[in-house]
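Note that one protein chain of the assembly has been removed; the remaining protein chains are unaltered in position.
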Amino acid sequence: MQFCRVRSVAEAVDELSRWGTEGRILAGGTDVMPQYLRGEQSPAALIDISGIEGLQGISEVGGVTSIGALVTLRRLATASLVQLRHPALAQAAAAVGAWQTQTVATLGGNICSAAATADTLPALLVADAQLMLVSKSGRRRVSLEEFLEGPGATALRPTELLRAIEVEPLGERTSEGNLKVGRRSAMDLAVVGLALRLSVTPSGVVSDARIAVCGGTRSPHRVPSAEAAIAGSQLIDGRLDCAEAGAELASAAVPERADSAQYRRRVLPGLLSRLAERCVTAILGAGG
Amino acid sequence: MPGAAGEQSVSIRLIVNDRRHQLETPAGETLLGTLRERLALTGPKEACGEGECGACTVLVDGAPVASCILAAGSVNGRTILTVEGLAGTGELTALQQAFVSHAAVQCGYCTPGLLMVLTALLDDTPDPSEADVRRALAGTICRCTGYQQIIEAALDAAQLMIRSATS
Partner (left out) sequence: MLGSNPARSDADAKLRGEAVFGADLASPGMLWAAVSRSPVAAGHIRSIDVASALKVEGVLDVLTAADVPDGRTGVIVNDIPFLAVEHVAYEGEPVAMVVADNRASAEAGAQAVGIDIEPTEPVSTPEQALAPGARLVHPDWNRFVVAGGVDIGRDGNVVAEVVHDPGDLDEAFAAADVVVEGTYRTPRQYQAHLEPKMALATYESGRYTIEVSHQYPFRLRDRVAQILGVAPSAVRVVGHHIGGGFGAKLDVSLEAFAALLARRFRRPVRMQHTALEERLVAPCRANAMVAVRSAVRRDGTILATDVEIVSDSGAYANNGPALSSIPMFVFGSIYRVGTARIRTRNVYTNTAPTGAYRGVNGPWLVFANERHMDAIADALGRDRRDFRLASLARDGDLMRNGQPLEEVSILREAFDRVDELVPWRDIVSRNQRQRDAAAPSSPPAEAGADVLRGAGQAAAIWLTNPMPGHATVKLNEDGTATVITSATENGSGAVATGLRQIAAATLGLAAEAVTITMPDTDATGYDAGSQGSRTTHVVGRAIADASAEVRSQVLDRASQMLEAVPEDLVIDAGVVTVAGVPAAGLTLGAVAQAATWSDGPITAGASYVTPTPPHDPACATGMLIKGWPTPTYHLHQAEVSVDVVTGRVTVDRYVVCQEVGRAIHPDAITGQIQGGVAQGLGFALSERVDLDHGRYVQRTFKAHGLPLAEDVPKVEMIVMEHADPAGPYGAKGAAEPPIVPVAAAVANAVSDAIGVPFDTLPITPEAVLEALEAEPNGEAVARAAREPVLNRDGEQERDTTGRAS
């Protein structure tokens, strides 16, 4: 095996086109290295992109937030810009592993590993994340929803590099949150992860609801039927009744009948209520 | 398979505990392997080998990492601090002394990792709450102590450091 250290996107795509499927991109390595050490992966080359400075920034461009693929989860969890404009993403990043993991694990890595349990993906999905991909033959832009093709499977071509992620920040009278349920307080894969982005009109009507989940047997995904069950609802006494949406969420997000799915089905409605309450409180508190 | 034949070597430069090193390491070698096998720094411990227990924690440019799953090649040019570098040949740091006075050491195998993550915490958050300390310790498993004396040692060390900085 060869260790190829690259310092620019141009060098990276050169190496990618040279190695093709034999090459493996190494960013933080928190997924790649354990797989390699267990003998589950034996690439001909590790292409270390961690030194590409151009992929480490967070910026606001034209109303969207652009996050470099190499931005670490620790930075997402602690950067005030992210906490303010993308609280669900900050919460989700803080729920990955522990500090040691977050120091090196990157947002791009979490996306490209595309695990069913990937903690940051629900928060990215409710923020309508768009992925900026680059290869020797050019650039393209793909929505995260299209990018995810199943657990561990993505639309990323072997010669392509994920450069940046664009996410839509919170609008007026909009709030969001992310909840993760694992077995312990940290260091666990999500049994269930849930992100909710909610917008409420001044008259108390839900104008937009976006719900996404992770942790099942599928890729993290939006749940349109549950979103539809909330959209248009009227708050009553400053509260949002999520019972119908919760039931819809449980059945739509966890269709499989296996015993192991029972827990996810049981826990999702209550999580949705908790998140909705949190969002409504934030919106009413901020906007009256 | 790590270490198996056919691995090419990669050259890395590191500053470890204030000393510069130029090394040739196999492409898949972990930072923990480099520290323990090549630099004879056995303070960082080999335990779960999966980045799950934290006994191998060292600081890279001040931030805690699980060195057992970090490729040595990817920290080229960076500054590494291991437990051996905390006190060096001098007196124990305030944190280490607090570990002594709070009886926070038992078998001691997780201790190097705990010290590194708490050193990073006290640097990042000089006056942490108990919740901050517990959260910071999430990636560092101690099977012996049940954590309480470690947490109290860290909180006590923070106060000592604040007092000595302001006096």
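For this structure, a couple of remarks:
For reference, chains read A and B in written order, and residue numbers begin at 1 within each chain.
Keep this in mind: a contact is a pair of C-beta atoms (placed from the backbone, for glycine too) under 8 Å apart; a residue touches a chain by one contact, two chains touch by 3 or more.
Remember, it's a predicted structure, so these values are computed and weren't measured experimentally.
Touching the chain that is not shown, out of B:105, B:120 or B:157: B:105 (per the contact rule at the top).
The missing chain lies against chain A, touching residues 39, 181, 183-189, 191, 239, 243, 262-263, 266-267, 269-271, 273-274. In the full complex, chain B touches the hidden chain at residues 1-5, 41-50, 52-53, 55, 82-84, 86-87, 92, 96, 99-103, 105-112, 115, 133-135, 137-138, 140-151.
Convention: only the chains that are shown with their structure count from here on.
Separating the centre of chain A from that of chain B, both taken as means of CA atoms, is a distance of 29 Å.
In the complex of the two chains, the chain A residues touching chain B come out as 1-3, 5, 26, 29-30, 33-34, 36-37, 39, 42, 46, 48, 50-51, 74, 97-101, 103-104, 185-187. In the complex of the two chains, the chain B residues touching chain A come out as 1-2, 6-8, 10, 27-28, 30, 49-52, 54, 57, 60, 63-66, 69-71, 73-74, 76, 117, 120, 134-136, 138-140.
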